[in-house]
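And now, subunit A:
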Amino acid sequence: MTQTYATVKDVTCPFCGLLCDDLTVQTNGPSAKVVQNGCAWAVAGFAQQPGTASASIQGRPCTVDLAIQRAVQILIGANQPLIAGLATDAAGCRAAMALAEKAGAAVDHLHGNAISSNAVVMQRRGWIMTTLTEVRNRADLVVLFGTDGDSVNPRFIERCLRPRPGMGRNRNRPRKVVFIGEAAEARALKRALPAALTITCRKQNQLDLLAALRALANGQPGSLPRSLAGKLPSLKRLAELLRSANYSVCAWAPGQLLPDQADIVIESICGLVTALNEHTRAAGLALGGSDGAVTAMNVCAWQTGYPLRVNFAGGAPEYIPSRNATDALLQRREADALVWISTFHPLPPPGGLHNIPRIVLAPPSRKLAGLADVYFPVSTPGVDAGGTMFRLDSVVGLPLRQVRSTSLPSAAEILNRISGKI
Partner candidate 1 sequence: MLIKLTNGTIFDPVHRLDGEQRNIFMENGRIIRAPASTRKIDREYDISGHVVMAGGIDIHTHIGGGKVNIARILLPEDHQRDPVAPSPHRRGGSGHVVPSTFVTGHRYAEMGFTACFEPAMLPANARQAHMEMADIPIVDAGAYVLMGNDDFLLQLLSQGADQSLITDYVAWTIRATQALGVKVVNPGGISAFKFNQRRLDLDEQHAVYSITPRSILQSLCTAVHELGLPHPLHVHGCNLGIPGNDVTTLDTIAAVDGLRMHLTHVQFHAYGKEGDRKFSSGAARIAERINGSPNISLDVGQIMFGQTITASGDTMLQHREAKHAHPKKTVIMDIECDAGCGIVPFLYRDKNYVNALQWCIGLELYLLINDPWRIFLTTDHPNGAPFTSYPHLIRLLMDREFRLEMLAALHPAARAHSILSSLTREYSLYEIAIMTRAAPARSLGLHDRGHLGVGAAADVVVYRPRKNREEMFSRPRFVFKDGKLVVQDGRITDSPAGVVHRVTPEFDGSIERRLQRYFEKFHTVRLGNFRLGDDELLGYGRTALSTHPCRPG
Partner candidate 2 sequence: MRINGVLIDNTFAEAFPMKATRLIITAITPKWAYRAANSLTGFASSVIGCGCEADIERELPPEETPDGRPGIAVIIFAMSRKQLIEQVSKRVGQSVMTTPTSACFAGSHSDDQIPLGKTLRYFGDGFQISKKVNGVRYWRIPVMHGEFLCQDTTGIVPAIGGGNFMVMAKTSRLGLAACECAIKAIRAVHGAVTTFPGGIVGSGSKVGSKYKFMQASTNEIFCPTLKGQVKSMLTEDIGSVLEIVIDGLNEAAIREAMRAGVKAVCKFGPRKGIYRIGAGNYGGKLGRYHFHLRDIMK
């Protein structure tokens, strides 16, 4: 590798669902450094050292060919393989889907729970949604339910909420931001946006507040348990704001909601939005979508008709989201081989479970090589290789660039080679 210094502008950051594409990255051969517009995640992500691990079988280095042979053996011998993690770009997802079909595997994503919470709500009632450029320009009221935004998508506030003025928005009406959720996040939001209004409550009580807010927004008296009754005046004010806003946006981050009620909360928010649209304009926005979650969902949907959690064990894709979830398949000991794809960070596969063969594709990491039965060091899309990913709003696809040169193969390459031999 030659030592070459270069400054690359308008680089897309693959490390969260926002896919900010305004980064300036300075590269020097195998290393890259964000010098402009990088959040902490971007800075850390681009700074990950490429390392020089080789493929390995049970921790022992070997050639990629040999590792592929072993992976093929494992998958052929398995009765219910699971392809999970799936943290990669569109090409990686397409290759993973092809492998899943050939190997009769189930497919899920690292953030499968979050994606699924959104998807089941959409499949039950539909929703009215918006995208980042609309939020940035149009929204005169943004309500954040249970998320401060930046903790899931670090530059959300800077890029979408702070900029003023936007197109068509009344310049005399500054954008209002209201937060409902835990006190700690409320404080974090206040630091980023001092003008934000906050209504604090514990996560367990979010549903109660939402119910009261919906009643109020429908022009009905809202009621709350006695312990929360103090929140009613601020909810009344918020309901008034929602009814009088020209374009309000209600945002949530599915991964930050209590897992057992995430879909119920989301459905309530979507119900609120739908009701508001009878008279004014309002829309929802799902934050998060990191580690290629939205990309994986989209690719899986166009190839199978279902948004992840499909299973090819029976040939045609079968969609039983609760059964095909990573946790369910592992905990019930149904999966008997795991392909774990994590190309943005060397995340270990879900551990502490029963002992099934694990094929791991991740950036170079000695620790992972030790954990895996078969390990493939792969490139990180958007750093070591080009590619395409979808933003959290599920509409905008962005090109990823190669900003440093490594000799690592891409996850897609490895997966396609495995598929080719099954």
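Just so we're on the same page, contacts are C-beta pairs under 8 Å (C-beta built on N, C-alpha and C of every residue); 3 or more make two chains touch, one makes a residue touch a chain; residues count from 1.
Picked so that all candidates are chains of the complex that A comes from, given by their letters.
Quick caveat, the model's predicted, so the values are computed rather than measured.
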Report task. In this complex, work out which of 1 or 2 touches subunit A. Result -> 1
Query raised in the report: What residues of subunit A sit close enough to touch candidate 1 in their complex?
Result: 10, 12, 21-22, 90-91, 94, 98, 101-102, 119, 122-134, 136-138, 159-160, 166-168, 246-247, 277, 280-281, 283, 297-298, 301-307, 312, 314-319, 388, 390, 394-399
